[in-house]
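Worksheet: the structure to be examined is printed underneath.
Of the protein chains in this complex, one is absent; all others appear in place.
Right after this comes subunit A.
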Amino acid sequence: MKESPLSRCLAGGVFLATCLLAPLTQADTLEVRFGYLQWQPDRGPALARLTPEPEDAGLQGAQLAINDNLSTGRFLGQHYQLESAILGSEDALLEALAAMLDADIELIVLNVPTTTLRKASEIGGERALLFNAGARDVSLRLDECSPYLLHTVPSHAMLTDALAQWLNVRRWRSVFLISGTTDDDRAWAEAFRRSAQKFALNVVTDKEWTFEADMRRNASAELPLFTQGPDYDVVVVADERNDFGDFVPFNTWLPRPVVGTQGMSPDAWHPAIEAWGAAQLQNRFAKQAERPMTGTDYAAWAAVRAVGEAVTRTESADMEILRDYLLGDDFELAAFKGRPLSFRDWNGQLRQPVPLAHPNSLVAMAPFEGFLHQHTELDTLGYDRPESRCRLRD
C-alpha cells in the first residue's frame, strides 16, 4: 500500500502547524492562506460541568477543513495554509489579528465573543474577509453588519426558532421558561421569547434563576418548588454556562421534558448526526482530533470549506472575488446536513438546518415540513430579509 507523506501527515492530525505538501510542480498553484484566531473568556465556575467544551473547539474544525481543502486542492493546483493561535485575552487577540493583517492574510476565522468580534471587524475593515464561528448574538445579524463579516455559526434566533418549530410540531405549546442571569443567558431567553411568539407557543411562566446556592446537593429540594405553577407542557432552560440547567431534568414539579441550553438542545452540529453522509465527516474528525465534533468545530469547518469551494469554482484566491462569489446566487456548500448551504446576502449568515439533540442522540433536524417560505425553508430560522436592517448587497 502506497503511503504518501500527505496521508501520514493527515493521519497524524497536526495541531498548530499545517500539512505542507512537497512543492507542487505546477507553476500556477493558487496559494490560499487562512488565519484562525480564538479567544473565549473564562466562563466562571461551572458547578455542573462534567463535559466541558474542549479548549481547541473550533481550531480542530478549521484544521480538518484545511486538510479537506488540501486533499481536493492537490488535484486542482491549489494549496492551502492555516496559521492559528488561541489567545488568553482580548488585547492579545486583537494584536494577533493586526499581525495577521500585516502579514497579508485576508481570510480569517474568528472564535471570539460578540464584543471582541465588533472590535475585530473594525480593525479588519476591508482588508480581510472575517468569518464568525463563535458569536451567536443577533445584533450582528440585525443591524450591525459588515460586508466583510460572514457568520457560519447559527445565531441565537436560528437556534431558538429551530426549538420553537419543533415544540409547535409536537404541540407542546405551553412553556415554563427559566433563564439564568448572565448576559448570554438573557440573550438566549430573549431570542426564545421572540421564537415563541413567531411559532405560536405560550410562555405561561417566565422566571429568572436567582439562586446562587450550590445546587449539587439541593436541586431536588429547590427545583420542584421553583417549578410549580400553572400547567405547562415543557420546561425551557436558558443557561449558557450550565450553572443550574443540568439539575432541572427530573426535578420539575410536573413530569415534563426539559429543553433549551440543556436537555434537548439546538446547536450547529452534534456528534450523533450520521445521515446525509455525516458519518464520514464524524469519522474523519474523530480520527484527527481524538474527540467528537462540536458545533463550534463545525462552524469553523464550514467557513474554511466554503472558501475552498469558492476557490474551486472561481479559480481565484483573490479575497474580493471570493467574497463576491460567497454572497452570490451560485454558491452552495455541501455540508452533510442533507441540503446545500448558502449565505444570506442581506446579513452574511450561513443558512443551515439546525439539529436538535440531547447528549447521546439526535432527535430531529429543523426546519420542519409545513413551515413555508417563498424562497427557502431554511429562512424560517433566524432573521429573514425583511426583519433585518442589514443590507450587504442591494
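Criterion: contacts are C-beta pairs under 8 Å (C-beta built on N, C-alpha and C of every residue); 3 or more make two chains touch, one makes a residue touch a chain; residues count from 1.
Definition applied: contacts and distances are computed from a predicted model.
The chain that is not shown carries the UniProt protein name "YVTN family beta-propeller repeat protein", picked from "Surface layer protein A domain-containing protein", "YVTN family beta-propeller repeat protein", "ABC-2 family transporter protein" or "Oxidoreductase".
The hidden chain makes contact, of the residues A:Gln81, A:Ser174, A:Thr205 or A:Thr312, with A:Thr312. Per the touch definition above, the residue from A:Leu76, A:Ala103, A:Ala200 or A:Ala221 contacting the chain not shown is A:Leu76.
In the complete complex, the residue from A:Glu144, A:Glu332 or A:Asp384 that touches the missing chain is A:Glu332. In the complete complex, the residue from A:Arg170, A:Arg284 or A:His358 that touches the missing chain is A:Arg284. The chain not shown here touches subunit A at positions 1-2, 4, 6-7, 68, 71-72, 75-76, 277, 280, 283-284, 309, 312-313, 332-334, 338-340, 376-377.
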